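One protein chain omitted, others in place.
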Amino acid sequence: MKSLESAILLLIVLSAPILAIWSFPSLPGPADLVIANGTDPGSIHPHRATGLPEGRIIQAIHEGLLLIDPRSLEPIPGCADRWEISSAGTRYRFHIQPGLLWSDGTRLTAEDFRRSWLDLLDPLQGAPYGDLLQSVVGARSWRRLETSREQVAIRTEGESILEIELEHPVPWFLYLCAQTPLQPVHPEADGRAGPAIATNGPWVIESWRLRDRIRLVTNPFYRGPSTPHLEVIDFLAVESGNTQLNLLAAGMAHWAVRTPAAAIPVLREDAQWSSMWHADPYLGISFFRLNLERPPLDDPNIRRAISLVLDRQQLCHDVLGGDPEPALGFIPWPKPAIERQRIKMMERGLTQEIHDLLPGYSGMAMTSDPQKPVMTAAQIAPEQWAYEGHDPALARQILQRAGWRVPGSPEGRAIPALEILHPSSGTHSLVAEWLQLVWNRELGIETTIQSMEWRSFLDVQRSVDYDLSTSSWIADYPDPASFLTLFTTGAPNSRTGWSDQEYDQRVASALAEPRLEERMKLWQQAERILLERGPVLPLWSMTSGNLVSHQVEGFLPNPLDHHDLRAIHRSSR
Amino acid sequence: MSRRSHLTSTIPMLAFGWLLVTVATALLAPWLPIAAPDAALPEAAWSAPDDNFLLGSDALGRDLWSRILWGTRISLACAVAGGSAALLLGVSWGLLAGGGSSARDHWMMRVVDLLDSVPLVFLVILLASVARNSAWIDAGGGLTLFFIILGVVYWTPMARVVRGETRSLIRREWALAATALGTPPRRLLWRQVLPNLLPTILVTVTLIIPRVLLFEAFLSFLGLGVQAPEVSWGTLARDAFEVLNPVRTAWWMVLFPSLALAATLLSLNIVGDALRTALDPKQKR
Partner (left out) sequence: MSSLLMRRLLASLITIWAVFTLSFFIIHAAPGGPFDANRDPPADVKRAIEARYHLDAPLWSQYLDQLVGWIQLDPGPSLRQPDHDVASILAAGFPISLLLGSLALILGTTVGVLLGILAALRPGGVLDQLIVVTASIGLALPLYVIAGLLVLGVSFGLGWLPPAGWQTIPSLVLPVLCLSLLPAAQSARLIRSGLIEMSTEEFARTARAKGLSPFSVLLFHCLRPALIPLVATLAPTAAALLTGSLVVEQIFAIPGVGMHFIQGALNRDYPLVLGAVLLYTVLLQLLSLLADLLTWILDPRLRGEVR
């Protein structure tokens, strides 16, 4: 009995270490590049994905027809090694590089692109970016189920030629070809994505552990034009900007895509951090989607009032850390940010032209070439926007006149409470709390705040189950179309259920308008309708905020916040 | 050490003093000359403790000192509400079980056994998740529901103690005599047994209250308890961890709410210990 007891005691004493040793492999070990990617991605299937965190991963494991040069933002060869555009700008002919392979070793051909693109367009698939290719001849009518898949003008010739015919010139079409939704999908993917599904990029997924990381390793079957420098890449699912910052500061991550607003002034000014801090002008707008079907937001007076009481200058300066600019409309307006960037450069003794110093910004310069996309926010004169500034007294007057009860007058109906939905992160909840305070103080509106993990948030936003929800939109290509097509009737990413015929008409005629000046005028009218009647409450014009370790080289600032991992390598430092 | 000197020795008195001050400031918070807990001054966000902000300010420039005081109100209200719920439920359950037939005693205590073997903390998190932003909360019942949850978790120890004491008390001579004289059992329980239980109940309450306080902090810290714009010690700690980084360390946001909670918990434990020694001469430790 004595020996049995001792044996049992020994077993207990040893069981904990045995369990510890058994579970030790759950510690993943180091990687060449660790990206604190913000959040657990939703789907990383090119047709299903929508967010930036997904986009970064898809860019690494897939390769499109073209890539975007992070230096100049010009399209450069990807799977296609050359291409021709007809003089009318409506016919594109791509030559796929021979010998390309999927990561399972099978051949990749022009047919793979044709099938993937048609799947993207397929009205029954309901892809969130299904409308990207709707200017292709036959696409629109198929999406309305009037014609069939075979009548869409995406054709192949042999294994290597892909030919597309457009209804009208689309100046940004080459940019589209580099976008994640247009990247080829393996024939057996069947809507799935993950380690088991073959892809064609320089890296493949080795493992995916929920709420932890996606680990990429180099793809042995990659035959494309890039030579990747990194062997193992970790995308950490770290939602909190604060945790990201901590990981970076401790050397456990090399690139943090989000930082807490409070730290930004220090990151910007402290010499220890400022060389790692990339707050660059950015074609992104931060706004709230409004649910126009629920009271009280169905009342335009309420919408006008909740916008009027916001001191966006204070929001940008005191709450957000000072980098973003107040949003004056729905098209982001990065000009002040570019100006500030220029001043910052001059203060550091760099007097060269901003375009030389900030590669990629040349893409934003004015141009009269109708073939070239232009980001023309600055062309839409700001003084004409529907933005009315900050005027709480006027807001209260408007509400009072509309029969609502506001602080200082006991008459009228009480305003129903609002719910703010936001994805969990420090900055979002800070903004939500700020809004809660301001609306309560100035208008007596009660609000509750609901925060959710990114994926759940997207689900709820897509099903329009919110009053107000945190949103942002980032240009896919440098043209206002990227923003203003978002809210046309039935647009898959609208997530508001809003529909306005006049708006739809303006957008449609702008898309078909080949003359630059005319197009911009139409965009301007469309934007005005959106601001006056639409489901948006613009807050600020974004700046990208990346904190990048000194060990990372090849990280170039640009207004699309596009950082291809193909160009990035680790320095020996 | 005599009982008397233990009670009056300095440390328990200090602890008791701290509790008094905490309760008093919490009750008086609306009339104290401090900023409102939701008065935001974004231009003064992240102030370290100084003349304007005694304990510093938070991300929206709200006064931390005021927020801690207002947080005390909610945290203490939780403790009191949870403690009372545990008191009511536990005492009645224990009395009914201990004073009833042995069959009733058996099944009532089986229920308590079952509840004790269930990991209630996890079930409560499930409950909090379901209740969160549901119609219950919208109806303004959020905090009430939360209080009830807190009480439900901690009533079983009370039921056990009361039941045990009751069983031993009703076998005492005076109780047997009263029964023999025709006192109805219910009257015996509530009029004669219950008053004799008071010291035990008091001691058990002092054990339960810190646990409720801790549990409130735990749930709110995880984001499943008190929701903004309400503030409690748990949500203050949660806010602090959102901004705990080496670049711009808002140490005051971590330190002061933690200190308030720690000092109160320790005081409660010390006072509870002293009470136990004073009221329960059998207890040796």
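As written, the chains take the letters A and B, and residue 1 is the first residue of each chain.
The rule we apply is simple: a contact is a pair of C-beta atoms (placed from the backbone, for glycine too) under 8 Å apart; a residue touches a chain by one contact, two chains touch by 3 or more.
Small disclaimer: the values here were computed from a predicted structure and weren't measured.
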Chains still shown that are in contact with the chain withheld from the display
A, B
Kindly state which of the options B:Ala128, B:Val226 or B:Leu275 is in contact with the chain not pictured.
B:Ala128
One chain is left out of this view; which of A:Leu27, A:Leu145 or A:Ala271 touches it in the full complex?
A:Leu27
The one residue from A:Leu162, A:Leu230 or A:Val464 touching the chain left out of view is A:Val464
If the hidden chain were put back, which residues of chain B would touch it?
114, 117-119, 121-123, 125-132, 134-136, 210, 214, 217-218, 221-224, 237, 240-241, 244-246, 249, 251, 254-255, 258, 261-262, 265-266, 269, 285
Could I get the residues of chain A that touch the absent chain, sorted low to high?
4-5, 8-9, 12, 16-17, 19-20, 22-30, 34, 40, 43, 126, 192-194, 209-213, 234, 236-238, 240, 243, 246-247, 250-253, 424, 451-453, 455-456, 459-460, 462-465
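Here, only the chains that are shown with their structure count from here on.
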Chain A and chain B have mean C-alpha positions lying a whole-number Å distance apart equal to 46
In the complex, chain B touches chain A at residues 38, 40, 42-43, 45-46, 59-61, 133, 137-138, 223, 227-229, 241-248, 250
Would you pull the chain A residues touching chain B in the complex into a rising list?
240, 242, 245-246, 249, 260-263, 265-267, 270, 273, 314-315, 317-319, 417, 419, 426, 429-430, 433-434, 436-437, 440, 448-451
